[in-house]
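What you see is part of a larger complex, with each chain still in position.
Every chain is named by a letter (A, B, C and D) in the order it is written, and numbering of its residues begins at 1.
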Amino acid sequence: MTGPATTATPAPAPRGEAKTATATTAAARRRRARRRTVLVQTACIAITLFMGVPIYLVALAALSSREALNEFPLALLPTDPSFETMRVFLTSTGVTGAFVNSIEVGLLSLVLSLALGVPAGYAVARYAFRGREPYQLFLLMTRALPIVVLSVPLARVFLGTGLYDTTYAVALLHTALALPTTVLITSAIFVAVPAEHEEAAMVFGATPARAFTRVVLPQALPGIAAAAIFTFVTSWNEVLGAAILTFNRRTLPAQVLSTLSDSPLAYRFAGGFALVVPALVFIAFMRRYLLNMWGTTIR
Amino acid sequence: GGSSTSGADGGEGAVNFLSTQFTPVEERQRFETILSERVKAAPVAYNPVAPGVFASTLTSQADAGNMQISLVGGVHGDLAPHAQRFENLDDLASKLTDRRFPDEIAELGRLGGAGTMYIPWMQASYVLAVHKRALEWLPAGADVQNLTYDQFLTWMRDAQRGNGGKPVLGLPCGPKGLVHRFFQGYLLPSYTGGQITTFRNPDAVTAWQYMKELWALTAPASTNFDNMQEPLARGEVLVAWDHVARLVNAPAASPGDWVMAPAPRGPKGLGYMLIVAGLAIPRGAPELDLAKSVIEALTTPDVQTEVLRRNAFFPVVDAPPATDLPPAIALEAEAVRRQQDADGTIVALPPVGIGARDGEVSQVFLNTFKEICLDGRGVQQVLDAQATQLNTILDEVKVPCWRPDPVGAEQTCRVA
Amino acid sequence: MPVPVLLIAPSVVFLAALFLWPVIVGVSQAFTGTDGVTLAHLRRMLDDPYFWPAVRNTALLIVVLIPLQFAFALAMALLLRSRPRLSSFYFYVWCVPLAVSDLAAGLIWLSILTDRGYLNSVLAHLGLGDGFAWLSYQNPTTMFIAVLLAELWRATSLVLVIVVAGLQNIPRDYDEAAAVFGAGYWQRLRHVILPQLRPSLQVALILRTILGLQTFAVAQALTGRNFPLLVGETYQWYVGLQNERVAAAIALVILAVSIGTAMVYLRVLRDPSIQGRR
Amino acid sequence: MAEIVMTNLVKTYPGTKNRATDDISLHVDDGEFLVLVGPSGCGKTTLLRMIAGLESPDVGSVHIGGRDVTDLPARQRDLSMVFQSYAIFPHMRVRQNIAFGLTMRKTPKAEIERRVAEAAEMLHLTDYLDRYPAQLSGGQRQRVAVARAIVVDTGVLLMDEPLSNLDALLRMQFRTELKRIVAKLGTTTVYVTHDQAEALSLGDRVAVMRDGRIAQIGPPLDVYDAPADEFVGGFLGAPPMNFLPAHVDRTGDRVELVLGDQRLPAPDTLGGHAGGTVTVGVRAENVEVADGEAPDRVAARVEVVEPTGSAILLTVDLAGRPVKVQTPPTQRVGAGDTVWLAVDPNRMHFYDPATGAALRPAGTAGVPAPRDAG
């Protein structure tokens, strides 16, 4: 093996008839690639329909008149949109206040559960301490017990503190409900952040806290975003706790959702839809943090 | 923190009113209008909640000794479990003698004890709603306003046949439906003359046999129906039995197409149930006096009529017959009146004095229904088994029977 | 004090302050009667005609639903990972059910599947009969499928979001290396992607199971009490029957099952390669 | 049959302006060992990735073994690779990591075991087979990556700085083994390295890259001895080739280079440039250093003395420019001493001062002195 080609030949040697053959296989390959793209797109569209159509239908129903909802077969296109039920619903007593309360509770729970849960998630991910597993189970326990059986003693806890019938009480409860989720999800993401990055930060003079906020946290952003989304939507949609802990300062679901099933169908749709929209806006906002932005990760 | 959502910012000088009634958005809206227009004594923060929340809130506040609610309102079954948590309202009751509450209703307000625990607020009943299209199959000679259960069965059978094999009858058997009241207050009293004591006697067997046949003619989707006005409005069923408040929207759009009628009668008479809502004041409630003034205001004939007019709940006071009712409500009012005024009525009350076990007693009837009609078990065998269950509960609470069972003060109610 | 203890302490204190007493009260309810300790409530629970069907349905739902859901969520995540055009739009739509409460989800699916719902409307528009009773107690199979479908719709996004977040931190290097060494798509999935996704999958599995054991609103909306679930029974006993003691007994069953499965997941899915923990 | 033919490969990474590879055409024969060198960031990895199918070129095609594989996914190209960043799987033990390619090919268990043991032995990893990568040192991880690549018997082997974190001894041992394996299996190898000795001793040919292009390709010593331009001469070799501007003067028959006020004999072939200026390139080891004055030598002042072990590297000042020259370790010189330098005219290379390109027609530089090569 002494005689490699003397120069860098720009063109491959064995061409000729082979050329057409390779050309066709290349074309076939490209066709296969295209077929793959089409397949992926088809799957995506199918799933999108499955996930999206129900939401479309609520929107449709929410903007239909009462009568339209009693017809059969139901119209599948918004032929005759009516904002009447929506209007009545949105102007009914307490809806604005409840909306404000819900936002307040949601954001407060978000901040609190991240503040409490992220450090704990980090500990679970990074340290092999005794009691790691019991701790996780302890977290889950609070979530595994149906809250309804705790409702009376829980309300009593808050009645004893003067927090009863404030948004703080609800926020605290929602924080507690979201905490297991936050801790576990963030811990799953923290394990994937190389410990070496943290070490580098510390070598360069960062305190553990700064190393965490500057280096670990940004890399764990997708997990934090996921946890944040859960916390917010959990809080946004939670009914029972909010209904038990407040009286005059309801959140939107407590104000609306709890009694929605007694309302006429049109209002149920209007209420259901109105409740979904703000959560959708929140998800739209958080979604970009779920996907990290600095290209592929490297080690 | 937080913004007020009750419309009256229930602070100092306001009455916090917790209620299980008028939860639907529109009804709530209308009742709040009545409160603000007609109740001048104090601003009222009206808070309609689901029954579970009602109970939890009341219990926790009472247990914590930190009562923040001034006034509660609910149907008898909502209030009964909390008898020991309410103020004695005898003084208020005596002040309100001019309201002339019917005796049996006032009696319910004592919750099986001696003192008045709640003041009657409104009443309601269950009737039949019938779309006029169903009348074409009505058996010859039958009067829709005065049916027997047998005629009803024939009618439904003919109607199903006429309707291309699809049942026209619907019953509220959904998870939040009230079909157990049909068994407790209508079917069984009409067939057996009783509710508890006769639970498994031969008449009861007949009644359930009848029910089995009727169920075969009932839309199977009924197990999802919490209220009947929507299936009716959709035309999914043409005939339905339900609480008046849960029927009122069906004829709203075209009252001319609808008929409202009393429930059928059985061998022992026309059994029907009285539904009473009451107002109570929790012990340790703030603004006690204001709350009493609100009760006074809510029991004036004027306000009572207004409630009927707007929200289809009937007065419990002696009010002049209301004119200018909306057509749908007028239909209902007429049917309720006919039902009350019919010959040979058997009035049934919801369980009295058994407090929190009300739900469990009702569940026994529901379980009986499930096992007989849905699971197809033998009637007698089911009744025997369920009777045991029922007696277990009753033996624990040890209360005398309530109507239509023979009421005797010293003896405890049991299934014979 | 060791660092990890300091880090978890706030959450422990917080939860204990809020829940310790309620949990003790709640749990003790199951064992106390008017006169002291009793097992009567447990017996009552076991005798209830709805209890065993509820156990069976809950188990069935969890066992069938969760694998389906994970397969579905993984498929979605992997589709997104291949970065098709419009992927960010797809991702958003696929997250949408997250925003929907279970009560609303029940309402939505009921409106689709009920006798005069959208599904039958579509069929009617297409001239395919005038309505099948999907949710009738007489058609337990379609009823079960309906519940399955609705739950799949409602709760898969949760798994999806966790999996997508987890996928973000897997360097593409490994996938590329595997491809170079001849691994096909499924082999890469099995040998490279899934093992690296293990922490996320573990968490999603735990959370999904526990939250799955907690939801009943959709099933209740669709089937009433024809398809009883354990949590639904808890609510029924607590709210409907106002017997908090039997409710607490059922809640304890749920708690035990939840913690039991979580423990199994934590043990079985423990990652042997993580030695880097301090 | 696994020759690799790259045709007009152009690749620009999204979001960057410069081409990572700029119209590269290259033919690697079946079984050839091609070494790729070039400054950091010149596109070596990119080129390997395009061969591997991990990056698809914007323009151009890749053929392997006569097949157009441009659109073929990596796993269908029958190759294996050592990644610059190792990319060993953190969740697998060393054993599974090494066996990965074999497992994917569904090799029988016993065979896998045998081959893994062999590769581990060769790379001194036997004791570490049951560890996870996180429990290894940097060099050990790199060796796992190498082992993983060489256990599979593929048509093409791509290695991206596979030995950068290993010590010289291990590197040398492995080099010998690699040569043996590759020769035995007839694997076509493309090997990226920054190590001079590796490039020269391993490669059948060496390709020098610069800014996404191939600056020169040829047998190692050709490239080393006769760099095609100043860049290659400066890049290959440690120390790099010295470049000095010189005036060409012809006095009768004699062609001479004028450096400052001193003169050096030049090859006759440079006569054509008489009167002009050229850049003279000469390697440190081709400068003969003498203590005493002699004809045809130029004087220079020693500025820095750097012992490198096997030789001494002097930086001397010649006509105001620093020149690196090498003497055997036995030579005794100190900073400040004056030394006399001579250069064999045949060892001189001449470049156009404007373009940096070799002045081929005018010198003998294009024809390297014949050598024995192992």
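FYI, a residue touches a chain if its C-beta (ideal position, glycine included) is under 8 Å from a C-beta of that chain, and two chains touch if they have at least 3 such contacts.
Note that the structure is a prediction, hence the values are computed from the model and not measured.
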Assembly formula [one copy per chain kind displayed, counts for the whole file]: A x1, B x1, C x1, D x2
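The criterion applied here is as follows: only the chains that are shown with their structure count from here on.
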Common contacts of subunit B and subunit C, by label, are A
Centre-most chain [mean C-alpha coordinates]: A
On a C-alpha centroid basis, what's the spacing between subunit B and subunit D, in Å? 93
Geometric centre distance via CA averages, subunit D-subunit C, whole Å: 58
Listed in rising order, subunit C residues that touch 2 or more other chains are 116, 171, 173, 196, 235, 238-239, 271, 276
Note the residues in subunit A that touch 2 or more other chains, in rising order. 72, 148, 152-154, 156, 261, 265, 298-299
When you check every pair of chains, which ones turn out to touch? A-B, A-C, A-D, B-C, C-D
Per the touch rule above, subunit C residues touching subunit A in the complex are 2-5, 7-8, 10-12, 14-15, 18-19, 21-23, 25-27, 29, 75-76, 79, 82, 84-104, 107-109, 111-112, 116-118, 120-122, 124-125, 131, 153, 157-158, 161-162, 164-166, 168-173, 196, 199-200, 202-203, 206-207, 210-211, 213-214, 231, 234-235, 238-239, 244, 247-248, 250-251, 254-255, 258-259, 262-263, 266, 271, 274, 276-278
Under the touch definition given earlier, write down the residues of subunit B that touch subunit C in their complex. 50-52, 55, 81, 173-175, 220-221, 223-224, 234, 236, 356-360, 363, 367, 370-371, 374
Can you check the complex and tell me which residues of subunit D touch subunit A? 5, 7-8, 25-29, 31-32, 34, 63, 66-68, 70-72, 85, 183, 204-205, 207, 214, 217-219
